[in-house]
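A protein chain is absent from this complex, but the other protein chains hold their places.
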Amino acid sequence: MVAINVGGLAIGAIYGLMAVGVVLVFRTTARVNFAHGEVLTFGGYAYWLATKNGTSQALELALVLALGIVIGVGFFVITHYLLGRSDELTVVIGTLGVSVVMLNAVQLHYTDLGHRVPGWLTGYSTVPIGGGEVVPSNTFVILGVGIVSTLALHAWFQLTRRGQAVRAVAESREDAALSGIPVRRVLLFSWVAGCAFATLSGLLLAPAVDVYPSMGGDILFKGFVAAALGGFESIIGAMVGGLLLGLIEVHSNQLFGAEMKDLISFLILLAVLLVRPQGLFGRTQLRRV
Amino acid sequence: MLTLSNISSGYGRIGILREVGLEVARGQAVGLFGRNGAGKTTLSKTIVSTIRASSGDITWDGRRINRLRTEQIVKLGISLVPQSRGLFMGLSVDENLALSCIAFRLGRKEVARRAGEIYERFPSLASRRDVAAASLSGGEQQMLAIGKALMRRPRLLILDEPSTGLAPKVLEDIAGLVQDLRDSELSILLTEQNIHWALSMVDSAYVIEQGRIVDHLATPGRSAKQVDELMARYLGATEAPVGAGR
Partner (left out) sequence: MRVFAAALGFGTIVALGDAELGAYHQFVIARIALLILVTLGLNVLIGVTGLLSLASAAFMGVGAFGVIIVLQKTSIPLILAVPIVVLGTWCVGWALGTTSLRLSGFYLALVTLGFLVAFQTVVQHGGATFGSGYGLLAPIPTIFGHSLSIEWVCILSTFFAGFCTVLVWSLVNSRLGRAWRTMKANPVAAELAGMNITRLKTSAFAFSAAIAGFAGTGYAFLQQAVSPQAFDINETIDHLVYAVVGGLGSTLGSVLGPLVLEELPEYMRSLQQYRQLFFGLALILILVLAPRGLAGLVHDAIDRVAPGLSRRTQATVSRLLGTAPRAGEQPALKARRRGAAATDPETPALEYRDVTVRYGGLTAVRELSFAVRRGQIHGLIGPNGAGKTTAINALCGLVSVASGEIVQDGEVIRGGRRSVASWRLAQHGVARTFQTPLVVPELSALENVVAGLHSQLRSGLITGTLKPRFVRREERAARSLAAQALERVGFDSDSAAPVGSLGFGELRQLEIARAIVTRPRLLLLDEPTSGLELEAAVAMLEQLRSLQAELEEALTVLIVEHNVPLLFSHCETVTAMIDGHAVITGTPDEVRAEPEVRSSYLGDQLIAEGVGRKAGEEMHAYAE
């Protein structure tokens, strides 16, 4: 029983990290990246390649994060410059196009073969949970990194001057500019941070599901549902939403079978968006129109 | 010194300002008066590049600033206190003040020092340092807005309709503040609809109507005649208009 909950929380932490990345970008840029799943996939592949070449664990992490930063810059250029004057519809469709390109690039180069990778800090070790059950140690790494990074990010937003500047841009670009805050730089930072969170999720997820081309795309929808539970504006809400979603999923797997999990996510999404659009943690009662 | 020549700007296809020209010399306080919809706010927003001018030149200290981004113009010493006040509602008074000069990379001590000066000027803010901006009264919000701009030690302060939504007592305080600022090297551009209040605070004034500068009062005073004239502009001539009534 404990194993199930731990497993649920772990996958929930991944959903939460995805959601945090999505919300990071959305708050300041008002844009949603439908290729976010593919960014996770790229992170997973980078981690696999790094482990194949026998690099140190610190370097593995650095490489994955660096990739996230580079990808973030790319998305910033696409959405701010190439599609800067386009409406929301166009940008959503544009990110869908990018996701297709990214997915196919991986598929063509690496084929659909899955690759096993060791847990980032823990290798292939496992941990007993009592009752004779055993769980990969990576599970705890996922939980730990997920929760700690979210809390750290939240604290950064609340307590540091730079973090407050980002919140200011999220509130009003115009007023932030009038205070001399470099708005463009903040938008770039949001994309970079959001994508770094995505590639980090890839590093954490890979040991659990192996590295394969649609590893990110498969869970993108769940990431969005988690973000919706957080009202699309709260970092903490996104992570809690993810954890909650993960727990609901593993328990519904027990009750209704694993096939139903996507359907359950859809119903949760409908419930949130139609009944309580500000999510569990959003403050403003927004109409999503 | 700020110079606008032949400025036209607006929102998308809507042209609001047409061929506007004005000057604010160093240490001068200049007024821009006009009724609502005449273009006062559009003008202040155009100066700081929130709105792009479609034609004409804006020069500051001899340098053309049309194409610069807002944050760059702010770093050059121009600060706008917008009509909407521009406060970060979720942050406290102290955080708002500190954030307003983040672009200048001042140390913590310097920021605290400048904030102290603001608190001296506005004692009611001092007692509410940790209060969220959203919970302040209208007058306090306006003071905070002005304080934010002053934190940056601007050389040109633009006040866009500062009297909006304020009680008479607060207006007195603000008027006093503007007088203090006038005595320094600071240049001020004050846009207002409330000429009665603003006329005594400026060295010269422009009148704007339907997007064009229609008058320049070189030495405005509080003479009843001038006030009457201006009011005639706002409310129309005193004789019965042709064609009214059936």
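Each chain gets a letter, A and B, in the order it is written, and its residues are counted from 1.
Keep in mind that, in the parts below, contacts are C-beta pairs under 8 Å (C-beta built on N, C-alpha and C of every residue); 3 or more make two chains touch, one makes a residue touch a chain.
No experiment lies behind these values; they were computed from the predicted model shown.
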Touching residue (missing chain; options A:134, A:151 or A:270): A:270
Hidden partner chain, touching residue among B:28, B:83, B:100 or B:187: B:83
Touching residues on chain B - with respect to the absent chain: 10-16, 18, 35-38, 41, 83-85, 134-141, 161, 163-171, 193-197, 209-211, 227, 231, 233-238, 240-246
Where the missing chain touches chain A, by residue: 32, 78, 82-83, 86, 88-90, 92-94, 96-101, 103-105, 108, 217, 221, 224-225, 228, 257, 259-260, 262-263, 265-266, 269-270, 273-274, 277, 287-289
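What we mean here is this: only the chains that are shown with their structure count from here on.
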Chain centre separation (chain A, chain B; CA means) in Å: 43
Residue numbers on chain B that touch chain A, as the complex places them: 48, 50, 69-71, 74-75, 79-80, 82, 84, 86-91, 95, 98-104, 148, 152
Chain B-touching residues of chain A, taken from the complex the two chains share: 161-162, 164-165, 167-168, 171-172, 174-184
